[in-house]
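For this depiction, one protein chain was excluded, whereas all remaining protein chains were kept in their positions.
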Amino acid sequence: MPQRTFLATEPLIRWGWIWDHLDEIRTQTVEHFILTGIAVGIGFAIAMGLSIVALRFRRTYGPVTWVTGVLYTIPSLALFAFLVPYTGLSTLTAEIGLVSYTLLILVRNIVAGIDGVSPAVREAAVGMGYSRARLFVEIELPLALPVIVAGLRIATVTVVGLVTVTSIIGQGGLGLFILDGLRRDFYTPLIVGSVLSVALAVVIDVTLAGLERLLSPWSRARTVS
Amino acid sequence: MDLLADVLAWFIDPDNWQGSTGIPNRTLEHMRLSAMATAVAAAVAVPSGVLLGHSGRGGLIAVSVVNIGRAIPSFAIIALALPFSIRAGLGIGFWPTFLALVLLALPPIFTNSFTAVRSVGAEVVEAARGMGMREREVLLGIELPLGGPLILTGIRVAAVQVVATATLGALVGWGGLGRYIIDGFSVQDNVRVFAGALLVAALAILTDVAFGVTERILFAAGGLRGHRPPARMERPA
Partner (left out) sequence: MEMSAGQVTALVGPSGCGKTTILKMINRIIEPTSGRIEVGGRDIQGMDPHALRRGIGYVIQQVGLFPHRTVAENIATVPKLLGWDRRRTRKRVDELVEMVGLESEMYDRYPAELSGGQQQRVGVARALAADPPVLLMDEPFAAVDPIVRVRLQEELRSLQAQLQKTIVFVTHDIDEAIKLGDQVAILDVGGALRQYASPEEVLREPANAFVEEFLGQERGLRRLSLIAVRDVSLEDGPTVSSDAGSAEAKEVMAREGVNWVAIVRDGKLQGWVWESELEPGRKMGDLAGRPFLVRVTADNTLREALDAIVTSHNQVAVVYDGERYAGMLTLNRISENLVP
């Protein structure tokens, strides 16, 4: 066990350190954002495919949620550890792990969102001659958007948090500061990394929420009678 | 497949089953701390969530708690607990890990307890009051049994998360199963890393399954039958 020499007298923040490391802080924040974006992007594409299969063949929904549920339950550090012997301390390892955590949330929300489309709307669309594919793209997806975006928000915030852990397997991002702080018994980077990671999660969350409002003006329409 | 053979050999090696760094002791450590942290969090969060839910106020608090809880990475909670633990004179290892895990377990339990009581149908509560039940009787006789499954789901989500995050305790000088992974990384021993990962994953999944079974036994048809809204999604560690 490495010996810890944290001092009770060490100040929580040394502003000088932050000032000296602005460039690196910026670089790692961007890196953190990119790692998150790739994971959520790929995760969303896979989840969409799984959801389409699950919606088309109902019986597959159980197995799909079971498998993605197990992936979700495995602790992140353990999941990375499983992959390291095969894919090394690489970005690939990190992304495989991160992607697998988005799947359960995204699949559940996509399927729930599409299922939530009123049967009357679907019947009217079919009655007017919509083909299955067109119904999905033009009617079901836009109507499911609020629920899908809700899932996307949870998945993204989750991934922002998990990216900090990838520093343990040698990846960049804000977790690097946290790990650095722990290794060098130095509070400042530890706090900088934690605070910025929370801030990044909040900023992305709020942006997605705003985007959703922008894309679905109809869901705010007030109801009369 | 060499790796898997080596991992199997690691598990068979009697050396790994003995002493303070052996599998039984590490597993026990991990389970004990997780159970303690979850229990303390439940002792705080269930009553406060239930009472707030019963009073009908505090919806905003519940939503904020879960959102903030989700936005703070569990790694950051563990890391941040360290300086505060040291400043409070509690040192490294057990206390920062324990404090972090309790903090981590509070939001899902609190929010689910709050929602559980809130989601009991207004007409049921009104009927109970209409028949002359006191507030205490409404809470204990109606809202708690009906909300029970959802409260347990909150504890389940928290427990799985705590088991997962306790792995990171190895970074702040604590033991548990995370030691195999963290120490394995630092000496580049893939076998130990992989074996540790297996143990942690198995413990997390077992925790989830154990709660699932408990739920089924407690709330099976005929017994305390409650409605079961979907489990809240929480961040894994």
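Going by the order they are written in, the chains are A and B; count residues from 1 in each one.
Methods note: a residue touches a chain if its C-beta (ideal position, glycine included) is under 8 Å from a C-beta of that chain, and two chains touch if they have at least 3 such contacts.
Please read these numbers as outputs of a predicted model, since none were measured by experiment.
Looking at the complete complex, one finds that the omitted chain is in touch with A. Only one of A:A45, A:A124, A:V137 or A:V206 touches the absent chain when the whole complex is considered: A:A124. Of the residues in subunit A, those that touch the hidden partner chain are 118-131, 134, 139, 142-143, 145, 216-219, 221-225.
Everything below uses one rule, namely that only the chains that are shown with their structure count from here on.
Here the CA centre of subunit A is 21 Å from the CA centre of subunit B.
Those residues of subunit A whose C-beta lies close enough to touch subunit B in the complex are 1-2, 4, 6-8, 10, 12, 70, 72-79, 81-82, 84-85, 101, 104-105, 108, 154, 157-158, 160-162, 164-165, 168-169, 175, 178-179, 181-182, 187, 190-191, 193-194, 197-198, 201-202, 205. Residues of subunit B that touch subunit A in their complex: 3, 67, 70-76, 79-80, 82-83, 86-87, 89, 92, 160, 163-165, 167-168, 171-173, 178, 181-182, 184-185, 190, 193-194, 196-198, 200-201, 204-205, 208, 233, 235-237.
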